[in-house]
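Missing here: one protein chain of the complex. Every other protein chain is in place.
This part shows chain A:
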Amino acid sequence: MLNDILLALQAVATIENFLIMAAGIWGGVVIGAIPGMTGTMAVTLALPFTFYMQPVPSILLLVALYKGSTYGGSVSAILIKTPGTASAACTALDGYPLARQGKAGKALNMALYSSVIGDFFSNISLIFLAAPLAILALRVGPPEYFMLMVFALTTVAGVSGNSLLLGLVSACLGLLLATVGEDMYGSFRFAMTNEMQAGLAVAPVLIGLFALPELIKLIVFRNPPKTEPMKLGDNRVSGREIRASLKSILRGSTIGVVLGAIPGIGPASAAFFSYGEAQRTSKTPANFGKGELEGIAASESANNGACGATMIPLLALGVPGDVITGVMLGAFMIQGLTPGPLLFQTNMHEIYMLFIGMMVSSVLLFGAGKITMRAFSYVAEIPPTLLTSVVLLLCLFGIYSISNSMFDVTVLLALGVLGFAMFLLDIPAAPFLIAFILGPMIEENMRRALAISRGDASVFLSSPITWIFAALILFVIGITFRREVAKARQRKADRA
């Protein structure tokens, strides 16, 4: 085995491979940082170039783009509260308040460190856990999937606002919007126009909900956020701050790996789930959402942790976990490689090369992040009246270019107005987004489980795994309710 690894190392360690990975990481960071441009777009655009490349460098280019864009999404989330990717929406909760306090550099540094650690952890897990985790993921049936997702949704609803009730209302809105379009049996729902038959895309919903309300707030209240200029001396993350967040980083990385290994869950859910856990176990949960470094660490370690882990079902079972790994599956097949158990027997040399390349890309991610950070961080100094208009333009052009569709642009603007209305009613946006992403899977698994059980709802409590998730749901509701009562008592006491 050691001989195989050394041979693979020798094959990967060429200037050509190094440049391909560096270009992929760099391009991914830049694309991920532009609102409206997604990692999926980056990987899809690069796919035609891979036709002319060797199998392993071509896959490494796509993996590097994926990793780079996942980190890049956090840059715009922190600086302008416009997440470049769905998984970075959670990072905006604490990153943006830190940027407004003049600590944009600190937030970006923490995002980078946790991303790299999460990514590294994920690569190690991929190497050692690919086969066992993939087998475990296969044993999770529709009832278990449903309970897992309801649990993830409850956690998100409980942590991302002042009220569990309003968080659940937000989740219901997201679940409802996710039903637009064709359902699993081919029925069209709420398809009032031809475009609506295909459902709503994630990118316009995500960006409309998070980015545009900032512009509308500025126009209606004309009360620009008081953004402090970035303080050069306050950019470093101290050893103490890293140590304080280390538990959340390691937990986030683990959550990322486990959820990333389950097809369909993806980095966004992992980030919100990890954030919820970090807030629940923190000594200062009230600081979350106001500029808590630990919040950024939890979110970023989980979303990058999930990146490598989404390759686990792809490599071990040939099952793509999300759209990006779906594109990668295509790239594998174009190169004559068929992911699945046989790949580990027939193409072990290529597998080792891929693993080593992914480790190298973690180091490159750190370098690319450090170099681009300074250039990006000055964005925080642009006056809000101009910056929000620039964001509006980037959103309009970026969203239109995804599918050349004015319908997507209409959805973007409509969601901006809805996001502002939700802000007025104190309804948090994060549960809406995560419910919108998970909604189709929740419904599909629920309907499938009910069809299997012939309509018997007790199927959702039919196995030890479902019992564990049910207990966890009750636990999260109990904890959140207790926290809300304590907060209310504190406010009453403060007034008295």
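Here, a residue touches a chain if its C-beta (ideal position, glycine included) is under 8 Å from a C-beta of that chain, and two chains touch if they have at least 3 such contacts; residues count from 1.
By our rule, contacts and distances are computed from a predicted model.
Q: What does the UniProt entry say the missing chain is called, choosing from "Tripartite tricarboxylate transporter TctB family protein", "PKD-like family protein", "Ketoisovalerate oxidoreductase" or "Rod shape-determining protein MreD"?
A: So the chain that does not appear here would be "Tripartite tricarboxylate transporter TctB family protein", according to UniProt.
Q: Out of A:R189, A:K370 or A:R482, point to the residue that touches the absent chain in the complete complex.
A: For the chain that is not drawn, the touching residue is A:R189.
Q: For the chain left out of this view, which of A:A104, A:L173, A:M311 or A:I351 touches it?
A: Going through A:A104, A:L173, A:M311 or A:I351 one by one, A:L173 is the residue touching the chain not shown.
Q: Identify the residues of chain A touching the omitted chain, counting contacts across the whole complex.
A: Within chain A, the residues touching the omitted chain are 45, 162, 165-166, 168-169, 172-173, 175-176, 179, 183, 185, 187-192, 215-225, 383-386, 388-390, 392-394, 396-397, 400-401, 404, 406, 409-410, 413-414, 416-417, 420, 423-426, 443, 446-447, 450-451, 453-455, 484-485, 488, 491-492, 495.
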